[in-house]
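Structure, as structure tokens:
One chain of protein is taken out of this complex; the other chains stay put.
Chain IDs A, B and C follow the sequence of writing; residue 1 opens each chain.
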């Protein structure tokens, strides 16, 4: 089951990160030119075949974000998780905000872009002051090599807890964003519903935050 | 030179932290009763003689805060330092936000209280999600035992970088709060003006933040 | 139930840390002189009445150590816990290596001294390269204020995972040191047997180590 997002963008995705300034110099020609793949893709994106080949060649750098609500003293009072339709369209899975770091994109930009993609443009995330992640999760295509599994690739995910100060509007394939009180019984159920190790990441995030 | 704040409150200090909720249950009797020390002090505070004796007996738990301004991607764009009059009234020293953790006070409350004391009530600090400090600074009364020196005491300071989102109004003995671009020449001058190791803490904060 | 060690040393305790070099300059006079308390104590130690009074006045700085065995790649393969007789002599409790930081002692010395006290002099601990703890645990005398409780005091514990490379010989009141495979069923039982929040610290240590 593909647990990390499909990185080949839909047509309405391509300008998700434009306002971050990194792509301000891009002309319409950059967007519309065909790189020989038969698909038109923005800079940093790769067509499916090329990305698939790379995914079987090197580890792919990812960010994984645990969205939280905090109180005025910085304590985590809610943790967010996403409900989304699987690629085969039949099952709803629970996961976190996750996506790969694009070529020439900073880790901070990748965090901001993936949050905007899943939670919308007015989520007002409070990005971390330091890039030190609370954990590094290693996803392998071979099950059992680590607690983390991704059949498509070997991914190395830098994991961050990001307080969300604004309003969230689930985007695209995200059906819903659910906020859970980590002190409630709902937490265990939420952890159980997460597959491929994302629950383990959430558990580590809460341990790190002292919840 | 006393580099950390004098923790014996002035008369107009005692309610600095009241709105934090910890002291909401305090009655006027609590405030005005004489604990046998000849001074009237609020809960958690100690009179000067008793505090002095304890300071020569055990390490004192401190928090030390580096206030910063961050951009929308979480990067540090300004670092704050305080200018204050020394105890002898003659010299201005440059320091950070620092103070001890009171009895029965949480580390988070100590961070919030000391920021409010130095920067005012509308500074809107973004407190850390986890209590893991970026460094632990050990101040000794004996010079040279570590980079950190405090002639009054052995203090163990948990050090945090705290983004400040609101407006700052220097309080009490704080003359001014200065914001410096860490990429500018002003940084070295600022570091040089900090004594007793506080400059070292600022340097570590910037290294941790990747600035 | 006193969960952290009683810091007033027994007669046969006083030189536990001597070989660490910090006390090498101590003469017999230092040890035997009476500081007016009616008890003879080495430098840094406080008699019971004085320590009790201080414990009701300020937070006490502690270190808490999770001893582990690691493999050649640094992965945690065993976690250690102590079995000890409670103060009333009737119950065996399971805990971690813990103790307060003495006046004028560095955090590193406190870690080394408390490991030597509980595990013996040939445990060969691999002390951390940085003083940044994996978590800060706040013990309060009032139950329920945090996951951590200590009826004697408000303690702020800096928590470290320390690989043990040598042989352990339980000392003094420590009956046994038990090594548990964190991947085995024994872990949950071990966590359940730890009281006052020490199990929570172990859980956080394992989450931090990615176990």
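Of note:
Keep in mind that, in the parts below, a contact is a pair of C-beta atoms (placed from the backbone, for glycine too) under 8 Å apart; a residue touches a chain by one contact, two chains touch by 3 or more.
Note that the coordinates shown come from a computational prediction; the quantities given were computed from them, not determined experimentally.
Listed residues A:106, A:171 or A:193: the one in touch with the omitted chain is A:106. The missing chain, though absent from the display, is touched by one residue of A:61, A:165 or A:186; that residue is A:61. Contact between chain B and the unshown chain involves residues 135-136, 203-204, 207-208, 210. Residues 68, 70, 72-76, 106, 108-109, 112, 126-132, 134, 161, 163, 208-210 are the ones on chain C that touch the missing chain. The chain not displayed touches chain A at residues 46, 50, 54, 56-61, 100-107, 130-136, 138, 140-142, 145-146, 154, 156, 158.
Criterion: only the chains that are shown with their structure count from here on.
Distance between chain A and chain B, defined via averaged C-alpha coordinates, is recorded as 37 Å. Chain geometry summary: the mean Cα position of chain A and that of chain C are 40 Å apart. Chain C has its Cα centroid 28 Å from the Cα centroid of chain B. Within chain A, contacts with two or more other chains are made by residues 208, 210.
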